[in-house]
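Shown here: the complex without one of its protein chains, the others still in place.
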Amino acid sequence: MSFPLLTATALTPAIGAVATAAVPAARRTVAKWLALLFSLATVGFAAAVLLRFDTGSGADRYQLTESRSWIEDFGVRYELGVDGIGVAMIALTAVLIPFLIGAGWHDADPPSLPASGQEGPREGEAPATRRWRPTQGFFALILMVEAMVILSFAATDIFLFYIFFEAMLIPMYFLIGGFGDRAGEQDTEEGQARQRSYAAVKFLLYNLVGGLVMLAAVIGVYVATADQLPEGTFSLQAILEARSAGELDFGTATERWLFLGFFVAFAIKAPLWPLHTWLPNAMGESTAPVAVLITAVVDKVGTFAMLRFCLGLFPEASDWATPVVIVLALVSIIYGALLALGQRDIKRLIAYASISHFGFIVLGIFAMTSQGQGGATLYMVNHGVATAALMLVAGFLIARRGSRLISDYGGVQKTAPVLAGTFLIGGLATLSLPGLGPFVSEFLVLVGTFSRYKAAGIVACAGIVLAALYVLILYQRTMTGPLKPGLEKLPDLRVRELTVVAPLIALLIFLGVYPQPLTDIVNPAVEHTLSDVDQSDPEPELPAVEAAP
Amino acid sequence: MIGLLVGAPLLGAAVLLVGGRLLERTGHWLATALAAVSLVLAVTLFLDMLGREGEERALHQHLFSWIPVADLQADVAFRLDQLSMTFVLLITSVGTLIHLYSIGYMAHDPRRRRFFAYLNLFLAAMLLLVLADNYLLLYVGWEGVGLASFLLIGFWQHKPSAATAAKKAFVVNRVGDVGLSIAILLMFTTFGTFAFEPVLANANETGEGTLTAIGLMLLLAACGKSAQVPLQSWLGDAMEGPTPVSALIHAATMVTAGVYLITRSGAIFNAAPDAQTVVIVVGAVTLLFGAIVGCAKDDIKKALAGSTMSQIGYMMLAAGLGPVGYVFAIMHLVTHGFFKAGLFLGAGSVMHGMNDEVDMRRYGGLRKYMPITFVTFGLAYLAIIGFPYLSGYFSKDEIIYAGFSQGGAEGWILGGVMLLGAALTAYYMTRIMLLTFFGEKRWQPDAQGHEPHPHESPLSMTIPMMVLAVGSVGAGFFFDSGERFVHWLEPVTGLGHGDSPVSHGTVALAATGVMLLGVVGAWWQYGRRPVPVVAPAGRWITRAARRDLLQDDFNHAVLVRPGNYLTRGLVYLDHKLVDGVVNGTAASVGGLSGRLRRVQNGFARSYAVSMFGGAAVLVAATLLMRAV
Amino acid sequence: MNDLQAPDIEWVALSPSLIVFGAAILGVLIEAFLPRKQRYYAEVAVSTLALAGAFAAVVGLAAGGHASGEAQVAGMGALAVDGPALFLQGVITLVGLVSVFLFAERRLEPALHGASVDSFAAAPAAVPGGPAEKEAVRAGWTTTEIFPLLLFAVGGMLLFPAANDLLVLFIALEVLSLPLYLLCAMARRRRLLSQEAAVKYFLLGAFASAFLLFGVALLYGYAGTVSYSGIAEVVSGEPGAIEPGLAGTMGNDALLLIGGAMLVMGLLFKVGAVPFHMWTPDVYQGAPTPVTGFMAAATKVAAFGALLRLLYVVLPGLRWDWEPVLWGVTIASMVGGAIVAITQTDVKRLLAYSSIAHAGFILAGVVAVTEDGVSSVLFYLGAYSFVTLGAFAVVTLVRDSGGEATHLSKWAGLGRRSPLLASVFALFLLAFAGIPLTSGFAGKFAVFRAAADAGAMGLVVVGVLASAIAAFFYIRVIVLMFFSEPKADGPSVVIPSPFTSTVVGLAAVVTVVLGVAPQYFLDLAGQAGVFVH
């Protein structure tokens, strides 16, 4: 057995989390640097994964596989392995986290510290909260989430995936509920705390319910395998092989129920209308880095799992559900965009924009074409980076003014041109301007969808216009026009903030101009997925032409 | 080589944007230099192309594979044929001139560096647009110029009007872009590719229905970019941008991209007559629409904008005519590029001297103060109204002739419309001339109370104007002599000959006639007696025209307001309904809990009752199970 | 009538319970003969040693193969020494041992008149606040009788799941119950509540055991014997030797069904399943918290053991009769417990209702009449008992001037004041909620999987929904502890003696280990899945 690369990739942040949490209360900065260090180490390992991954035509579907026995009694094995999609997602996660840590550098400083730019220490708790270490906790939790996300991207054992899929909720929950930017509509400390915990509980309950429904389905899968195969198993590969060998057949009704069990969980995680309402609260109340963590990393597990598990395990059921899912996705696209237009709160606006984008991702996945699914995968990556750029800059802005309301801003570009510029670029990426990453993926999704469902493709196109509207309106209201009172002294991006944003923008441009490395990794995996659901791309009307250029 | 053509200005933009403070002093020179570089490149390529014969003239360059996914193969590849060459020359030359002009015009603007960065960005995008060899890459350029225009229109962001105009322009263009993207999707599903070669080559093989659909979608895109009805509303507001921008983007180059698109896709339109008819109608309508608006505006730039729309209407119409018209559409496009740019630069120079005053009713008699501007502007004016043997005369008359040559009623209608348009053109241009340069001075101190001191602009501004003036005078004759332009473009666009009921000569005569009519009319109204500083109420048509024929009111009533209501409604529903259902369930469970709680009333005996009852049920159920 | 012969007793096989009972009697003697000052130490020592010894004995027996191959029926068919019995006895002895530590904790209460005291009444018999009590307090007395009582209870619990005939079942029930009734009444603070709890528990308990006894009588009437195996034979219809006298009642199914139902009801009462659960909240709240912890953990284990044996050994023939009924009880317990818990405001009551819901989850495993079912239940019981114990141990530590601050509102911001304790408690809550990587999840999964395997997918779905509801109130507590501002006059966390610290630590460790690497214990439970007949 070769060096367990995937385990190492996931273990690094986990260790980092423990180490960070162990740092004594007074040594905040140490904790921060420690966290950053470990997240960078993770990037190193992820890069190794990227390099070791063989994209050749003859290569295995799942690579870097590891398999150890864990709980035989449940038929659970510690099975890791990645296909191209998994690699892409792991890379995205690993790359984003350091930026989030850098962006959240001061988010978790206790209010008593001047650094966080908050009012003075609150009286009467200095001795009581002596052992209270929010900063250490914040970064430790982020790393913990990273570890779990990476594991769920790498898990090829359904049960293993489920465990981390569920477990990551807890650290996320504390991140959302514990560390809001103190800029909500509620002006009292108390009121904000209430809103935060409401958002956190909502997040947890939504996802927990989804997860529990999935648990039932997971058990169902085990039972089904148990009475058809020599012994029950959770191993994705084993099940796939058995199915292709014709030894395993869930039977139509069962398969559909199981599919629903899985799909509901994933649809909640990657908020799909009408299960989306937790996202705006969660993203609105939490600090910008956490918001990014939610939408750019954690939610991707949902869409990723649709590709890997829903389609892989239940092809017929997926096919059966496709029409409904497509409609839901379209509704999400339009609905999310329209609601984004109606928001008064910058972060909630971005949240609804994300809902719209997740609509695109799901649309691509269920279009069942290689362009669609390849596009969806690219979309996951691009949307992650783009939202990170936009949301982080928005976070910097909000931290400066202490308000999330769009109406509190105006003419910012006068005092902070660089901030405005980066914000604009983030926005343009969000409306998928050609030349930036998201365009490629959005176009692929559209092509993929259109070539199978013309009407759906055209409806989705309407989303493009709406995206332009909400992004540009946001930009116009906040950045242009006469300077709003209270912003005269607004400082421009600091070095730390610039170093966080600039690479993201560079990445966006690179992905937009030369996505080929990514597509090379993703394509084979997509082909496999398509063959799982035995679908193939529809032929063009004039096949003769294909040979032309 | 071709890549470099796009790369140079792109590099400039990047350097200027990233470079920051360092380049405040030198930035604009760098930008201009890079624009010049691409001009030089263009010229060399042009000469090189002339060196080759007919078919070999077209060049291809494949840079790298952009998006390879299964059957979908999108490449970054360029195609330089006569059509592209024409545009490249126009863009680089006018572009360079306007860079030069801007050095003077923006001399005092603190954010000059950014301005030039954006200009370079625009050049790059525009060149990409005309050089792309597949529709997707063209789309990139297409949106790229949109972005540049957004940035430049909104360059003076502190003015809310400017910011709004910028947003409006981008969004309206986005609507058009959707058309283009749908067209691309259709091409992919039909031909399995969207590169020019295979698509255009096989256009005839597929059903006319599909082609009509593609054509209409392309037209939608063209309408967005070229400000044709019904997507014309943004162009007027776009004049909020600095004047050089209006000259370069919103007169000479970007707005003509629509014409390029349709000419480029000629093969598709030729096979889809219905689509062509729509193009013609759009062109005709816009032609008059713009002209009417142009007649009523007192803002010099808005008036010129109206004229731009109308002129592009001509081109559209010509392009709609098919092979008969393509060549002349492009020809008019080029000449128009020269004289319209000249006009705008002139207007800019005037404003420069008048404290950025734009209301023509506050000008008057400026010819004494700024002679060079007067002369250059005047020449451009003569060119646009089609004064015999100046540029406009050739290009426009050819289009009118082509219109007649449709034959039958259609021919007469088109010809008539275009003649009417010509008359109107003459009218509003003369009006501008009179109001600006003739009559007595009408300007007063502005709000701050300083009197404008009209003066001639610096050389960096006047030189480009002179060059353009030369262009507007000579270009037409140069192109037309020996059908040079026709032969040049024929290999790409093809050439058709309709049978016109009237001869060339007659058309020329008629055109000149209506032109004179328009001039006289304008003089009758504005030349004879002094012009009131405050515009008279005017008749309903004037009032409507001042409001751009109510286009904004229409959009607002039909799109904006319902849209707002829709979003507000949805926000409410999302909170009350979608969220409400969830919270409702939670609440109801809570309520149930509260009710069940009461059973636990603390009395041991009632607990005993529940136990006893439970036992009874247990026994009963067990017996029942046995019974059934 | 053949002449009497002395019964032969397998002393070794019975050693665990014998050790405990012996120690209990020794404890009584200590109370009688040692001076007050030394009793406490003597009692603690004795009970600790006894329970440790008993645990060792259990392990020894298991290692000796009594759990699998060597499984036997000892004491002339009175007691079974087999896998389930030993596994549960092991759990019970451990829980008992840990509970001894909780009982022995003396750092929490402020020292009175120089004497450090535990959380039990100085003179339980005296009137609260009366002169006698004051006197006792001044004298610094403490009720060291709690230790023998604990031992007796443990002894009863050891017999309960091992009981192999109805007589022993009844005796064991009483032996484990009576000491508990008394222990409930002995809280040092809030004595009225404590006594009320005792009364309710006692009356209802006696009521229930009366039902159970009548059930015993009917079964005896049906089968003519009290030994499980004998009854099982008659039920399954191949009685050994039919005596003529039996003819009248033998095989009268009415007797069998009614008797069986009453028996089951008696056990469900101890388990605390709806609708026999109503004593649970009051008793849990009123009893001294260490006792509550012990009760909640150990009683459930013992009672479920007995229930399993009854259903699997005596009544498998009746499966089709009792299974649907138990389905009903299961669903009622899961849903009812979860729903009512939502609106609770007292930590101990909250945990009580959650224990009801958990009784439902465990029943889901019981209903699946398979070997997997048994072992999943065993595992769940093991995991659950330690989480419960840990949770109640934490409750004992959060105190204000009025003793333990059990009202939830007082727990606000605990996470700020003492993050460590709050996190541990959060861990227990998450385990209750069945979040992955905690023992609760492993247990829940095992039980649900067993149920699903046995075709009870319906139960699984309901159970899943119930746990979703349950999750809500566990999370409410976490929110309270971590996300709300600490109150100025909030409770403080007492630094306990090593006793309680050990308990909390152990419980936490077990929770995590059973969550992350449950394989070993699953194997254990798996091997212990077979009942001896």
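Think of it as A, B and C in the order they're written, each chain with its own count starting at 1.
We take it that a contact is a pair of C-beta atoms (placed from the backbone, for glycine too) under 8 Å apart; a residue touches a chain by one contact, two chains touch by 3 or more.
The rule we apply is simple: contacts and distances are computed from a predicted model.
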Self-check item: Protein name, per the UniProt record, of whichever chain is missing from view ("Na+/H+ antiporter subunit G", "ATP-binding cassette domain-containing protein", "NADH-quinone oxidoreductase subunit K" or "Branched-chain amino acid ABC transporter permease")
Solution: "NADH-quinone oxidoreductase subunit K"
Quiz item: Any idea which chains on screen the missing one touches?
Solution: B, C
Exercise. Specify the residue from the set C:Leu29, C:Met76, C:Ala139 or C:Ala206 that touches the hidden chain.
Key: C:Ala206
Quiz item: In the full complex, which of C:Ala56, C:Ala217 or C:Val494 touches the chain missing from this view?
Solution: C:Ala217
Self-check item: Touch criterion as defined above, residue of C:Val12, C:Ala115 or C:Leu167 at the omitted chain
Solution: C:Leu167
Practice problem: Write the list of chain C residues that the hidden chain touches. | Solution: 124-125, 127-128, 166-167, 170-171, 174, 178, 181-182, 185, 191-193, 195-200, 202-203, 206-207, 210-211, 213-214, 216-218, 220-221, 224-226, 243, 245-246, 248-249, 281-282, 285-286
Quiz prompt | Chain not shown, touching residues in chain B | solution = 597-598, 600-605, 608-609, 612
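Here is the rule we go by: only the chains that are shown with their structure count from here on.
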Quiz prompt | Contact pairs, highest-scoring chain pair | solution = A-B
Self-check item: Chain centroid nearest the full-protein CA centroid
Solution: A
Quiz item: Between chain B and chain C, what's the gap in Å when you average each chain's C-alpha atoms?
Solution: 80
Quiz prompt | Intercentroid distance (Cα basis), chain C paired with chain A, Å | solution = 44
Quiz item: Where in chain A do residues touch two or more other chains at once?
Solution: 205
Exercise. Hunt down the residues of chain C that sit against at least two other chains at once, touch-wise.
Key: 472
Quiz prompt | Residues of chain C defined as touching chain A within the complex | solution = 415-420, 430, 433, 435-437, 441-442, 445-446, 448-449, 452-453, 457, 460-461, 464-465, 467-468, 471-472, 475-476, 479, 482-486, 488, 518-519, 522-523, 526
Self-check item: chain B residues within the chain A interface of the complex
Solution: 17, 64-73, 75, 111, 136, 139-140, 142-144, 147, 150, 154, 157-160, 162-164, 166-167, 170-171, 174-175, 177-178, 181-182, 185-186, 188-193, 195, 197-199, 201-202, 205-206, 210, 563, 566-568, 570-571, 574, 578-579, 582, 586
Quiz item: For chain A, which residues count as touching chain C in their complex?
Solution: 69-74, 124-125, 128-129, 131-133, 162-164, 166-167, 169-170, 173-174, 177-178, 189-190, 193, 196-197, 200-201, 204-205, 208-209, 212-213, 215-216, 219-220, 222-223, 226
